[in-house]
Structures are given as structure tokens and as C-alpha cells.
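The block underneath contains the structure these notes are about, expressed in C-alpha cells.
Note that this complex is displayed minus one protein chain, with the remaining chains in position.
Here the chain labels run A, B and C in written order, and each chain numbers its own residues starting at 1.
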């Protein structure tokens, strides 16, 4: 597969360039009969949309999603769901000057090396705009998970070196940086404003939690749950690192500390600590899933930078246009979407393993006699 | 795919349990005509083998690889290469007592939750022994890369909190912990010995470099090179975190620092720094690839630990047998193998994109007339 | 993958229902730099469009394709090409009466059994309308093949038991049934008209040829070229049988007759007969590719038929609306598209096998020194 497709059971194929006609996604493998509306999708898109506050890009995009297929009378039918989001607010003229130069920190040079051709307007396919399609797909995944009582929540754990001191999930959407610690949020906002004033940008860390995951999801060996989650989150352009549970901290622990002590509670196996982050041997334990992603500072900055053109000429460039001084707040719904897509995919995958032999093809109790071979039809066989 | 297969163009399927008959791997997609011998494979297997030194498990396994297919007269034929490594040194009796208990830090509980059945002898499929098959496959990948001048080198960057102060690649294989800093290596050895004496275990960080990668490998969007590398390395059981380039450090940099300045040299685009770790927008830049993996302390420790049985009874267990007090040195060849597999896979993938129209199916210059439609054959069409 | 995706290197994902908002397709893996325009796509769509003549459905659809992504300045960029075709001429009211009944010969019952829900308007996803998306994708595949001198041509070999006596490729598009024998074409037209007058429908056989295929395409074992072609063509709803070369005729030949005698001509290996149909051991021989597909008579007929409702009640139904009395002529461009998609996919696949070691990532001669490891960047590695 050439790279624009993700998932095995719940598959997403995204398309579209930053300054082309539209971005969009086809989501296939959605179980039939699920209630779903365009509003479920629009809600998450609005969280990713630019122009939400002073800490995000001023590019104006209404990001209106249009559903082209896969629903009938308010329910999914099991067929592919196509969603298109037309591009509106792009100003290619902002990029005209940059046509020849490879922007530092951007993928201009590597795309040119790979394809020998590139849509230089706004980064084309490498633009963060592609993630709108992921968020739309993630909303479908969330609807699948909701039916099993699984929720996915992300937040800014750290921005510009400022770390949340406490995790109050109710506080996340109440501040523009999506930080679960209101006090840290204020400091983060200020740090972003300072970087912006200096024509610069800052990074941070997003943490994503998932609750309600049954024990037993994920596959051993190459498709361990953490491997799929790392794949999914590192496929988001700005992510440079990934941790599950104690992550790099585990490298400095002793086994006697790291090993989560197990106990039984209400007939379930639980662990007293969760250094494993909800996954053991690649398979969910039933404890809370905890992953963290390092987000780099955005590449587009107003300050002057040295680089080269395609012809090898050294140049200095300052990137105008309307760019995010910090991508962390908008990365939160994107990373939630990627985690939700992995979990929904594995939830469907698990069904193939636990295939109940006493169930019919729609998962209803199978009458013992219903699958008996029918007598030969009149044409002899 | 049910999880035991990896790669798209160069695919590996591993099989086998720790205490079963054998572990092994089928490698498919290897280009034809490549010189390859069992010695190439055995060399890497010997680096992963237990019983190499005091810092590794005393389990004795000769780990002799047998080649079953895919070679003819010393060269690959383009058909699948099957490699089998028979199990020898296992002592299932070591595990008999642990049959009922879920070992803390191990995948006993999550496997049981997933499958409802498990081979409890030595961890079965979740055992690190499965990685022998990966190392064998990685040796095949290395041979493909070598033909393009690409090398992959890993080492212990940190063990038990002790970090290498300098990177002398020549020093790596000269000490039992595979550390590129001989002085740090001595401290690491001592720390491992102390942990072992305390019936405990320690973790660390492995860094893997790859040199000689051409610009243009990797795919945009979901199959970014760093996403595939994260998937590959986090699929190794003990890995809990992944970084590319500056990794989590990037989260605290400003854009003006993080962005690697580009310049031209000998007709190539180069960067003065390499915070990106050799990948931009998911595609290789031509600079050195740099990834780091957090390795947790091994789960099997001699100290007594509290846990539960399958019946929910609390028990205390102390794990005997012959276990590694630190897995970092043996993880080095495993992670090198995973990085090599990803790079070889993407090298083959790139050919489909750059498909030279002036080449025939074997990559030789195509005579313009050689593909003209032949005249109809006697049967009319 | 949930069934709406096809291909490995050149992948197509179709979406959309007969009476929904739109049908469409995402084509990924298209090599960059290929000249392509909406007209190339529209041309093939117009050949499949309903309302072309008296032998096809009177449903009026302009079938205007809109390109949403993947092109820049008239060339492909290597990114996904999304194409949307909005539905216009549907009259769901035609189907209102059929809401409860399972139409004989249609997929109403099997879809209901599978999903427990279905879009009953015009067959939903099971409608032949989905093939418009395939034809659009096929036009992209044709453009790839054209660059290698490969052409794909289909025609009605047989309709209603009337078989073409001679194969004049120039005659195909000159008659409404797409038959290469003008005389047989007239008889076929008449037979279709008679069936239509009787409120009935007829089937036939489509033959597809491909010329200019180099020897060496296709893969051994499970992905033999004929296996992929059979998969591709039998995925078209009306196809009930497939043959390559002599097909079922080969079952009655002796080996001494069937074996194609080989000889050398202009430095190429040729065969005097072509019973193999251009494929041997799953791999193209360089001779003309010849496949045939059996097309069933359309299920929707005006004559009264007995069937049951979802509640199990017996009913009689006569299907009104505007239906094709014979689908063969419109199946021709659809089957050409499927054959073109397989050939383009395998053309790209072959590049991964023949990966020229002396070529860079864009297929240009690689300077021996250009991939040497660069000196360590300032951050130490």
C-alpha cells in the first residue's frame, strides 16, 4: 500500500493537498447498524480547525464535512463512508516566493528527492491540513468505541517546557491550550505568545488516555498494541517521540519496581500500578491506556532562516502567512483520532479471534440446525 | 494479518514458541541474484544468542540456523527463504510451578485474556526467543542494504541510568554490554552485576544509526519512515519508548533551533544539524538516521513478588530459571534487525515509485521495440 | 481489508451507493510525473454511461467526474487521486414497492443476511453503478500502461448465444453492442431487442486482450497473473466464469497440443501458438494476454417473478424502472478497467523485484559516491 491507507479491519484512506480542491477520507469496515451523523464528525473537526484562538493559525477554514456514502436512514450500512472537506481559506500567493527554496524543517527537500515533483503550495500533501481527514475518520472510530464503553481523551501535558502539575480532565477544553491544569495553561499561553512575538515557535508533549478497554486487545509479535499506537501517532508529522506507560522512565527502573503487581478484584485481574500503561506483551490488560507523544515546534517561523534552492543556491527566507506558533493544542484531537482508530481496528480484529462458534454471521445465537446442508437444488448440485 | 507478519515488499513471517520444537521465519520478496549464505545469518544470530557472557541468560542454545529454501547455487532466487532454529536448551520444568500464576511484568494475564489458552512454558510466543527469528530475517535485510552501501549499527547508549559519554563505534563489540564508551561500559557491567546479586534487573536505552540511506525513502502520511521504525521497534517486547532525532528533546526546543539549516554540497542537499534524525515529512533526507529505544528491565527476577493465579488466588512467586538481568546488550542486534527490515522494505518500495520507464522488467535498459505487440498467434488472438 | 479496496501497489478504494449522494474512488500509488487530465477519465466513463443506445438502461446520468486531488499543473504528484461522480438520475420511487421483497437474482437477500441492514434503493452498493468508480480508476491505470506501450482492448465475443465469427478490433466501437464482427453485432442487437420486448434479459461473453506486456509480470504461487485477473474480473457482479487462453478448452486437449512451442525471434523467446493466453506459471510470457468472462443476464426484468419478503411472505414482483436488457456492452469498459488495474499494479510490483542497484531513488543512474555516509552532524550523531 502506497502510504495513504491505515488500518486492517477499520481502514482509512485519506486524500487531498493543502491548497488543492479538497481533503477527504474513505473509512471502510465500519460495522453496520451504528447510529452516526455528520454532527458527530463536525464536532471533532471543529476542535482541530484553525482560527480557534490566538495560539493557533489565523487561516480561516470552516472545515465543513460532507458525507458522500455509507449511511442510510441515520445508520451505517457496513459500506465505505466517504467524507469530503473542501479547501477554502488557502492563499497560494503566500507561497509563491517559496516556490524555489526548500524551507528548513519542512518536507520540501525530501519530497523533491522522492518524487521529483511536488505541489509546493502550502506543503501539499505534507501539510498538517491532511490531518483534518484523520480527525473525521477518528470520529467514526470513536462512535464504534462508544458502543463498547471505551473513551479516548488527550491533552497538552507540556508546552514550551511547562508541565501540567495535575490532571483535571474536566479542565482540558476550558482553556485554549487544552491543558488539564488551568494554572499551567496560563503559563503555556504566555510562553506561546512570547515565542510568536519573537517570530519563533514552541513544542510540547501530548498525553492520550483511553478508558474502558477490555483485556485482550492487540496482537502478539509485530502488531503489538503499542507498536500500532506508535505507528499511528508517529505518522502525524510533528510527532518525534512516543512512550507507553512509564516509557523512557522505565529504562531507569529496576524490575522489582517496574513490574506491576497483580491482584484480583470483582473477578477481574487488576494491577496496583500501571507502569505498563495498559498493555502487556502487546495485549491490553484492562487497565487505563497511557501514551505520550513529543511534538516538535512548528517549522514555519517568521524569523529569517538560511537554506538552499532547488538549484543549490543559498538563500535567506522568512515565512509569512498565517502559521501556528505551537501545534500542540490542535494536535490533541488529531492524536485522539489516531488512538481511537487503532483501538477500533483492534476491537474488530479481536472478533475474528474469538469468533463464537455458537453465533450466526450476525452474531446472534445460532440455531444448531440452521446451517445444515440444504438438499441439492434442482440443477443437480 | 494476524500479527506474526511484518513488511510489505520484504515480508517476514515468524513462528515458534520458546519451549516448542523450533522458532523460525519465512522471508519473502528478497530480490533475486543476491549472494547469501547461512554464515551471514549465523553471524547475527550468534550476537543475540544467550550465554555470551555473565550479563546474559545462562540458557544454552546453539541457535543453529537451517536454511530450507530460496537459495540456489549460493544466490537468492526471488522465492521465499525459510529459516528454522530448533530449540534445545529449554527446561520446561523451570516453569511447572508457574503454571497457575500470572507472572508480574509478563504477558501471562493478557494472553490468557485474549486467547483463553496459553503455552505457559517460558512465555510461549511472548518469549524473547521469538526475536531469534527476527535477527535471522534481519541478516537477509542487511545483505540487501549492503548492496546499496547502507549500514545499520546499534549500541547501548544507557544502562541502569549510566549513559555513554562518547560514541566510538569501534568499541561496541569489544565489551559485553555493547556500549560505544569503554569507560561507561565498565560501570554498566558493574550495575548489572549488582542488580543480579539483588535478585533484580535493570533497563536502558539502545540507539541505532543507519548510514548511506539515499534521500527519498519512506512514504508520506501513514507510512512515514519514523512511523514504520517506531512500529518495528515497539514490536520488540521490552521496548517502551521511541525517539527519532532529537525526540522528546525537540518538545523543548524553539523552531529556530530545531529546524535544520540546509546547504548544498557536491550537488547534494545537506543539513548542518540533524535534529530531524535523517527523516523529514516521513521521508529520508540523506543524513544519518538516528533512533533511540527505551528498554525496560526484564520481568523475570529472583526476588519474591506478589501476584494472582488464574483462579484469582493471591500468591508470592520468585522466578528461578536462567534469566537476563539486563536485556539491553542482546536487544542491540534485535533492534538493528528491525531497523534493517524497515529500510530494506522501503528501498524495494521506492522502486515501484521511481519505476524507470526506460527499463525492462529486470531493470536493464529497455529496447524501444522489444515490447511492441507481437503479431497474433495462430489461434486467432 | 473490508472489501472495497483492490491492488497492492496501485490501490483503488471505491465508495458510494446507487441512490446515495455520489460514487467515487481514491487511486493511490500512481507514479509521479505522469501527464493526466480529467478528459482521460471522462472518455472511459462515457463508454460505460447508461443511456448510450437502445440496448442500455434509459437512466440518465451525465456521469461527470470531478478530480479532488493528486494532480499539480497537469501531472500526477505521487499522491492519491480522488475522483467523485455525483448521482443525478436516480428515482428511488421506482424501488419503493420493492422495499420489502428480495428481488430474485439480486443481492437483496444475501446483503440482508450479512449486514442485517441494507440500502434497498436501487441495490445500494451492490448496484452496477459502483463500476463507474472502477472505470475512472481504470483510466488512470491505462495512462500508466500507455507509457510502457501496453494497450487493453475488450469486446463482446458472444451475446445471447450469438458468437462473433471474426475479430476486427476496429469494428468494436462502431456498433452499440461492442462486437468486433459487424454482422454478428446486428444479430446480437436483434436478440437483445427481442428479449427486452419479452420483458426478459440476455447474457454473453466478453473477451479482453492486452498487447505489449513485457515477459516477467505477475508473481508465482498465490499472485499468479491469471489469479489476479480472475479475482479482478469476478469481482464485477455479473461475471460468472473466467478463462485464460484456451480456458475450459484446455481441459479437452492433450499436452502435445496444448504446450505452446517456443522459438527465438529477434532475440526474444516467442511461442508459435498461444494456448497459455500470454501467461505461464503465473508470469507473463510476452505474448498477447487473452481472457474471457461469462456475463449473466441482468437480474432486473419486467416479467413477473415469484419471491419472498423479509417477513417470509411469498409475493410476485415485476421490476419496473429503466434497466439494461443486456449488460455485456457496458461491461466491456468495466472489464478493460479491471484488467488494466491488474497489469499496472504488477508493472509497479515488478520494479521492486528488479530494483536496479545502480539506480538512485528516482531511477536515475546512481553516482557511486552519492550515498556514502555523510560526516556526523554537529549534534554528535
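Criterion: a contact is a pair of C-beta atoms (placed from the backbone, for glycine too) under 8 Å apart; a residue touches a chain by one contact, two chains touch by 3 or more.
Quick caveat: nothing in here was measured; it's all calculated off a predicted structure.
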Checklist line | Contact set of the excluded chain (shown chains only) | finding: A, B, C
Item checked: Absent-chain contact - pick from C:28, C:44, C:61 or C:260 -> C:260
Check: Looking at A:51, A:182, A:199 or A:214, which residue reaches the missing chain?
Finding: A:214
Checklist line | Absent-chain contact - pick from A:49, A:178 or A:270 | finding: A:270
Checklist line | Candidate in contact with the missing chain, chosen from A:64, A:97, A:148 or A:190 | finding: A:148
Next item on the list: Provide the residue numbers of chain C that touch the chain removed from this figure.
Entry: 1-6, 8, 14, 102, 104-107, 109-111, 113-115, 125-126, 130, 158, 160-161, 195, 198-205, 214-224, 226-232, 234-235, 237, 240-256, 258-264, 267, 269, 276-277, 279-286, 294-301, 303, 305-308, 312-314, 350, 352-353
Check: Which positions on chain A touch the chain that was left off?
Finding: 8-9, 29, 31-32, 78-79, 147-151, 167, 207, 209, 211-217, 220, 246, 260, 268, 270-275, 286-288, 290, 347-357, 359-364, 366, 370-374, 376-381
Check: For chain B, which residues touch the unseen chain?
Finding: 1-5, 8-11, 13-17, 20-24, 26, 28-29, 32-33, 66-70, 72, 75, 77-82, 84, 113-119, 124-125, 361-362
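Just so it is clear, only the chains that are shown with their structure count from here on.
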Notebook entry, point to check: Where's the contact count highest, between which chains?
Noted result: A-B
Check: Farthest from chain A in C-alpha centre terms, which chain would that be?
Finding: C
Note to self: Between chain A and chain B, what distance separates the C-alpha centroids? Give it in angstrom.
What the structure shows: 25
Note to self: From the mean C-alpha coordinate of chain B to that of chain C, what's the distance rounded to whole Å?
What the structure shows: 41
Note to self: Between chain A and chain C, what distance separates the C-alpha centroids? Give it in angstrom.
What the structure shows: 34
Check: What parts of chain A, by residue number, touch at least two of the other chains?
Finding: 1-5, 8, 14, 113-115, 125
